[in-house]
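Heads up, one of the protein chains got dropped from this complex, but the rest are sitting where they should.
When the chains are written out, they are named A and B in that same order, and each has its own residue count from 1.
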Amino acid sequence: MENTVIVIGGGISGMTASGMLALQGMKVTLLEKEAETGGHVARWDRLFPDRKKAAEVLDFAREGMKNVNVVTGAEVTGISWHDKGFTVTSGIMQPASSVPGPESLIANSGSLINEIAAGESNYTARALVLAMGFDLFEARKKEEYGYGIYNNVITSADLEEKFKSGKDILTSEGKIPARIGFVHCVGSRDEKVGNLYCSKVCCVTGVKQAIEMKEMYPSAEVFNFYMDLRMFDRHFEELYYEAQQKWGVSFIRGRLAECAENPDGTIILKTEDTLTGKPLKMTVDLLVLLSGFVPASGTAKIAGMLGLQRGTDGFVNSADSHSMNNLSGIPGVFLTGALKGPISISEAIADARATALLLADYLKSGKP
Amino acid sequence: MIKFNLFVLPFSFGLVFIVYSIVIHYYRWIKALPAVDKVKLASGVRNPSKVLASLKEIFLEGLLHRSLWKRNPLLGYMHMSFALGWFLLIVVGNLESRIYHGSHINAPYYPIFLKFFIHDRLVLFFEIFTVPAFFRFIMDFILLFVLSGLVLAFIKRKKSKWFGMTKTTNHSLYDRITLSCLWLIFPMRLLAESYTAGYFGGGGGFLTQNLGKLLVAITPGSSEMIAYFFWWSYSLVLGLFFILMPNSRYMHIPSEMLLIVFRHCGIQPKKWGSSFSSLEAHSCSRCGVCIDACQLNFAAGITNIQAVYFIRGLREQCVPENIALTCMVCGRCQEACPVGIKVDSLRLIKRREIGSGQVSDFSYLKNGHPGFADVVYFAGCMSHLTPSIPIAMEGIFKEAGVNYLFLDRSGSICCGRPLMLAGKDKQANELIEFNKILIRQTRAKLLVTSCPICYKVFREEYNLPIRIQHHSQYLLELVKDGRIALQSQHRRVVYHDPCDLGRGGNIYEAPRELLGKISDLVPAVKECADALCCGGSLGLLNTPVKKKDELTKNALEYLLKDRPDILVTACPLCKKTFSKHSGTEVRDIAEMVHDAIPGRLIRKTLAAKEPARLLAD
Partner (left out) sequence: MIDFGYTLTKDRQLDYDHGDFRYFRFVKALEPSIDLCIGCGSCSATCSAAQFTDFNIRKLHTVIRRGDIESIKAELRKCMFCGKCQLICPRGVNLRNLILAMNRAIEQLG
């Protein structure tokens, strides 16, 4: 019981935190609701800014997790709080068919799963790390963008999956897209869907994906429709520069207002080119929506069970956003990663390591 | 026999004043009526059945307060005891006074102060079953009836919930003074009559006689002067009440009577206002029923704009602009108003005053021929931001083999109602004329629209020689005619009545019948005429987003109480507005119908795990 920790959420944040904790001699159980660890990063192909393979980052994290008890297929549904620590209840939320059998897991190289939750189970530990991450904004909610209605409108996450498959990216009619549009700020910075915040990484993702499309089809025209371009970290602005200089990606300052489908499946966009002050109409073959972050679906419930504060944006608030950003304000409950808001992988890893350090200290000293 | 005392003067003066004032008001209202309405009135008052109907309604509404009874019996009783009780006091008092006075023409004050004038006419023990004794009994009883209303009125101040009201009117100082006078009238009468009866040893009924004895017994130094004091006070509060009344809320009593006559003669409010509207404004009793009905009050905490305050402003000739503009024109208060005041039209008249000074220029609209078809489809501006709706409609038209024309496929010329809601009718008419030409050119026999806002204005302002349907009516017709076959998806759905389709267009059944065929419809907590606005109202002009959000969340709370799978509406604006805050999928009825055509799907429905966090907040 002494050095037991439960990490909820097996994305890059939860993986890193649990690995670091195990390294310091803690007994760590990682509960992940999906069949595999990795979280969103497992869905990405190559990462900004250097186009490193996402799988390499995950492999690195898994390296450190040899001594972690990883339980997948275990969605946390209940947490109770007592003087010895916490009891976490998980149930299987995945429909049985979508949880792969043990064979497939073993075959899946690098997998470290020790257990597949088979029903409701309880786990007890002295401290908790919350690393439930985020959900992608449901792009269907922006109905005027036509996701789920027009076949050639996809999201950035869909595009990553296409990249990952290694196949050619074609329109739904099977043609090579000659003109591709990227729409920034889908579901972020938008009062009309109730999200006022910026999702931070979608700008650079849009730039990265624009480049990747040009790599694949050098003769294609690529346009990014943006309100502001937020190249907040090292090498990002250079990536933007590269997109223009090397790849000729066009950036149009105007938010997509609405779009419609032509009979041939191409998409007509309606926006304003605010720099010329003229309405702009454009037909594209493929439209990519840069969907933003929203709090993970279970966050509200879990935060409620523990009495954690959430901001108006729905993400969990830490005890202090500067100096105590890994503490929840509740002794023994630590916060890490994208459940506190949009974040990049490098930030997530740094955050997770800091969390592990503070947590180890807490278990040793008994103080938060 | 004495027939006069100086204390009758305040009352008499007040009476002359109020009668004069009412006559002048009546005269002005009738004189200022537009010529057409004057003709209606003249023929109406010659028609015995209309006169009878008016009298009946005056009796039922003005005295019995039937609509308030329906709302809440306690509230109805309270108002009835005042109105009917006072009325009976006057009528029965008049009859009673005739026993003592041979002549048929009494001075008007005589019945009012009768008990003073007859204080020397004792009813002796053996006269107990005589006519005078009967009247004394019945008059005391009526007085008690009125006083019971007074007690309730006091209770209502503290316990308005018992009367079915959450919020009561915040009255002006003037109204409060008038109200105090009114409330004092009956206790004063009780004291005056009782003390007199007690002091002179007889003349009262079961109540006044006994109370009088008690009063005299407990008052040290009882004297005639005390009786006079009470009679003076009674007369003064009566007189004062009459003098204050024309400018107070109580002017609603004579106003409503005339209003009922006007209505029975078929007089309607006019777009730019007429004396009918001024009469309506005077007929508001400031009962405050409209406050509870208003969503801005109970969902968004906006409490100063409701019909009662707006109308008070109209009467005082100072409606602050923000009060005129902060209103959804949703018709909920109109539906609840016991006087039946057309509040929406009053509000729009005011907005027209505000908006009339502004100009528009639509000369850029160029005529062109849209083509011919049997059915012309007008999606409406907002539907362009909810493409699923027009896509569904086109799919259905094709499935049913309809020869249709999508008039505003590449952008709508606005129907004009949004301009009208801001009081810019003249400007709206330019758009209306333009659209009318386009619609007529198609030679279609039927106009179908997806937008209830357009639907309302098409029907009320366009004067088109063709049928006009909202798509919920049209789709039901297609199903009934067997032109499309549907298969129920058996999803649990709840239906939201858009304001302009329900209260505004009186279409409640068609969408429900249609949904009944393709899904498992569950009732909403507030529906049909009681339905709430989604919060996106185009009538609401100057309200910040935060307040609108509160409206939306409140409406959703009621709609989603039974945890339906889908929230169905029939308006692009409702759909967009709800989508912002709803954790449950929101769809238009046209999409539902489209997807119920076997083998057709507009799009995959949303995953069930979609975050419901905004609602949970």
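To be clear about the criterion, contacts are C-beta pairs under 8 Å (C-beta built on N, C-alpha and C of every residue); 3 or more make two chains touch, one makes a residue touch a chain.
The shown structure was predicted, so the numbers you read here are calculated from the model rather than taken from an experiment.
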Chain not shown: contacting residue from B:His65, B:Lys576 or B:His594: B:Lys576
Residue, one of A:Leu23, A:Ala42 or A:Met227, that touches the chain absent here: A:Met227
Touch criterion as defined above, residue of A:Lys164, A:Arg255, A:Lys301 or A:Arg353 at the omitted chain: A:Arg255
Touching residue (missing chain; options A:Pro279, A:Gly307 or A:Gly366): A:Pro279
Which of B:Gly288, B:Pro387 or B:Pro418 contacts the chain that the document leaves out: B:Pro418
Hidden partner chain, residues of chain B it touches: 325, 355, 357-362, 364-366, 381-382, 384-385, 410-414, 418-419, 422, 424, 427, 431, 536, 538, 541-545, 573, 576
Positions on chain A contacted by the hidden chain, ascending: 144, 185, 189-192, 227-228, 253-258, 270-274, 277, 279-280
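Definition applied: only the chains that are shown with their structure count from here on.
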Touching residues (chain side chain A, partner chain B) in the complex: 135, 138, 140-141, 143-144, 146, 148-149, 191-194, 258, 260, 294-297, 299-300, 312, 314
Chain A-touching residues of chain B, taken from the complex the two chains share: 384-388, 391, 545, 575-576, 579-581, 602-604, 606-607, 609-614, 616-617
